[in-house]
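Here it is, the structure in full.
Apart from one protein chain that is not included, each protein chain of the complex appears where it belongs.
Moving on, here comes chain A:
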Amino acid sequence: MSASAALTVVNANGRSVYERELGSSADSVDTDAHVRELIGRAALDFADARSWESSATYLRLVDRFNDADAHGYRTSGGGRFVLTLRGRLRGNAGDETIRQFFTDAHEAYAIAKMNPMRDEDEDLGEAFDRAVRESFRRRLAPLFPFARTDE
(Lines give C-alpha, C1' and ligand atoms only; values in the text may rest on other atoms or scores of the structure.)
Protein backbone atom coordinates (compact mmCIF):
# COMPACT_ATOMS: atom_id res chain seq x y z
CA MET A 1 0.00 0.00 0.00
CA SER A 2 1.48 3.28 -0.98
CA ALA A 3 1.37 6.35 1.16
CA SER A 4 2.64 9.86 0.78
CA ALA A 5 2.63 13.25 2.44
CA ALA A 6 2.81 16.67 0.87
CA LEU A 7 2.83 20.22 2.12
CA THR A 8 1.40 23.22 0.31
CA VAL A 9 2.02 26.73 1.55
CA VAL A 10 0.09 29.70 0.24
CA ASN A 11 0.99 33.19 1.35
CA ALA A 12 -1.37 35.99 2.28
CA ASN A 13 -1.60 37.10 -1.36
CA GLY A 14 -2.87 33.69 -2.34
CA ARG A 15 0.31 32.73 -4.16
CA SER A 16 1.71 29.28 -3.74
CA VAL A 17 5.17 29.62 -2.25
CA TYR A 18 5.94 26.00 -1.44
CA GLU A 19 4.61 22.74 -2.78
CA ARG A 20 6.57 19.55 -2.24
CA GLU A 21 6.17 15.96 -1.35
CA LEU A 22 7.75 15.43 2.03
CA GLY A 23 7.81 11.69 2.23
CA SER A 24 6.34 8.57 0.81
CA SER A 25 6.45 4.86 1.32
CA ALA A 26 8.96 2.94 -0.75
CA ASP A 27 6.41 1.61 -3.24
CA SER A 28 4.79 4.94 -3.94
CA VAL A 29 5.54 6.63 -7.23
CA ASP A 30 5.25 10.35 -7.39
CA THR A 31 3.36 10.38 -10.67
CA ASP A 32 0.33 12.22 -9.47
CA ALA A 33 1.72 15.63 -8.61
CA HIS A 34 -1.30 17.21 -10.25
CA VAL A 35 -3.66 15.24 -8.01
CA ARG A 36 -1.67 16.38 -5.02
CA GLU A 37 -1.93 19.94 -6.23
CA LEU A 38 -5.64 19.59 -6.81
CA ILE A 39 -6.28 18.23 -3.34
CA GLY A 40 -4.06 20.86 -1.76
CA ARG A 41 -5.80 23.72 -3.52
CA ALA A 42 -9.27 22.35 -2.93
CA ALA A 43 -8.50 22.02 0.74
CA LEU A 44 -7.50 25.68 0.88
CA ASP A 45 -11.08 26.75 0.40
CA PHE A 46 -12.18 24.57 3.25
CA ALA A 47 -9.33 25.85 5.37
CA ASP A 48 -10.47 29.40 4.68
CA ALA A 49 -14.04 28.55 5.60
CA ARG A 50 -12.92 26.78 8.74
CA SER A 51 -10.72 29.64 9.87
CA TRP A 52 -13.85 31.73 10.50
CA GLU A 53 -15.11 29.14 12.95
CA SER A 54 -12.20 29.16 15.30
CA SER A 55 -9.44 31.43 16.45
CA ALA A 56 -6.96 28.58 16.62
CA THR A 57 -4.19 28.45 14.04
CA TYR A 58 -4.41 24.71 13.59
CA LEU A 59 -7.66 23.98 11.76
CA ARG A 60 -7.50 20.17 12.07
CA LEU A 61 -8.83 17.96 9.31
CA VAL A 62 -10.32 20.30 6.74
CA ASP A 63 -10.98 18.01 3.79
CA ARG A 64 -11.06 14.41 2.68
CA PHE A 65 -10.60 13.20 -0.85
CA ASN A 66 -10.69 9.47 -1.48
CA ASP A 67 -7.81 8.19 0.60
CA ALA A 68 -6.30 11.60 1.25
CA ASP A 69 -6.64 13.65 4.42
CA ALA A 70 -5.96 17.34 4.26
CA HIS A 71 -5.02 19.17 7.44
CA GLY A 72 -5.06 22.94 7.51
CA TYR A 73 -3.23 25.65 9.38
CA ARG A 74 -3.59 29.38 9.14
CA THR A 75 -1.05 31.88 10.42
CA SER A 76 -2.25 35.15 11.86
CA GLY A 77 -0.64 36.93 8.90
CA GLY A 78 -2.90 35.09 6.49
CA GLY A 79 -0.50 32.40 5.28
CA ARG A 80 -2.08 28.98 4.89
CA PHE A 81 -0.51 25.56 5.14
CA VAL A 82 -2.14 22.37 3.94
CA LEU A 83 -0.67 19.01 4.81
CA THR A 84 -2.00 16.19 2.67
CA LEU A 85 -1.57 12.66 3.95
CA ARG A 86 -2.46 10.01 1.41
CA GLY A 87 -2.83 6.29 1.39
CA ARG A 88 -2.65 3.74 4.11
CA LEU A 89 -0.48 5.03 6.91
CA ARG A 90 0.85 3.00 9.71
CA GLY A 91 -1.47 4.12 12.48
CA ASN A 92 -3.18 7.42 12.91
CA ALA A 93 -1.43 10.74 12.81
CA GLY A 94 -2.63 12.30 16.05
CA ASP A 95 -3.92 15.87 15.95
CA GLU A 96 -1.27 16.85 18.46
CA THR A 97 1.58 15.50 16.32
CA ILE A 98 0.31 17.32 13.28
CA ARG A 99 -0.16 20.50 15.25
CA GLN A 100 3.45 20.28 16.38
CA PHE A 101 4.56 19.73 12.81
CA PHE A 102 2.63 22.81 11.71
CA THR A 103 4.13 24.82 14.56
CA ASP A 104 7.61 23.89 13.35
CA ALA A 105 6.64 24.78 9.80
CA HIS A 106 5.20 28.09 10.97
CA GLU A 107 8.46 28.95 12.71
CA ALA A 108 10.47 28.10 9.61
CA TYR A 109 7.99 30.12 7.54
CA ALA A 110 8.49 33.16 9.75
CA ILE A 111 12.25 32.87 9.36
CA ALA A 112 12.03 32.35 5.61
CA LYS A 113 9.89 35.48 5.32
CA MET A 114 12.63 37.47 7.03
CA ASN A 115 15.10 36.72 4.24
CA PRO A 116 15.79 40.16 2.79
CA MET A 117 16.84 38.71 -0.55
CA ARG A 118 13.53 37.01 -1.16
CA ASP A 119 10.54 38.69 -2.76
CA GLU A 120 7.12 38.29 -1.25
CA ASP A 121 5.75 35.78 -3.74
CA GLU A 122 8.93 33.81 -4.31
CA ASP A 123 9.51 30.23 -3.28
CA LEU A 124 10.34 29.89 0.40
CA GLY A 125 13.82 28.58 -0.26
CA GLU A 126 16.00 25.77 0.92
CA ALA A 127 16.28 26.60 4.60
CA PHE A 128 12.51 26.28 4.88
CA ASP A 129 12.54 23.04 2.94
CA ARG A 130 15.25 21.61 5.20
CA ALA A 131 13.47 22.65 8.39
CA VAL A 132 10.15 21.21 7.25
CA ARG A 133 11.70 17.91 6.18
CA GLU A 134 13.58 17.69 9.44
CA SER A 135 10.40 18.20 11.43
CA PHE A 136 8.57 15.73 9.20
CA ARG A 137 11.26 13.12 9.75
CA ARG A 138 11.09 13.58 13.48
CA ARG A 139 7.34 13.72 13.96
CA LEU A 140 5.50 12.09 11.09
CA ALA A 141 7.90 9.75 9.34
CA PRO A 142 7.11 6.84 11.72
CA LEU A 143 3.67 6.72 10.10
CA PHE A 144 5.17 5.73 6.80
CA PRO A 145 6.11 2.13 6.23
CA PHE A 146 9.69 2.07 4.87
CA ALA A 147 9.67 5.82 4.69
CA ARG A 148 11.77 7.45 2.05
CA THR A 149 12.00 11.10 2.92
CA ASP A 150 14.98 12.11 0.86
CA GLU A 151 13.96 13.26 -2.55
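Just so we're on the same page, a contact is a pair of C-beta atoms (placed from the backbone, for glycine too) under 8 Å apart; a residue touches a chain by one contact, two chains touch by 3 or more; residues count from 1.
Here is the rule we use: contacts and distances are computed from a predicted model.
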| item | value |
| --- | --- |
| Chain not present in the shown complex, as UniProt names it (candidates "Glutamyl-tRNA(Gln) amidotransferase subunit A, mitochondrial", "Translation initiation factor eIF2B subunit delta", "Phospholysine phosphohistidine inorganic pyrophosphate phosphatase" or "Trafficking protein particle complex subunit") | "Trafficking protein particle complex subunit" |
| Chain A residues touching the omitted chain (full complex) | 111-112, 114-118, 122, 125-127 |
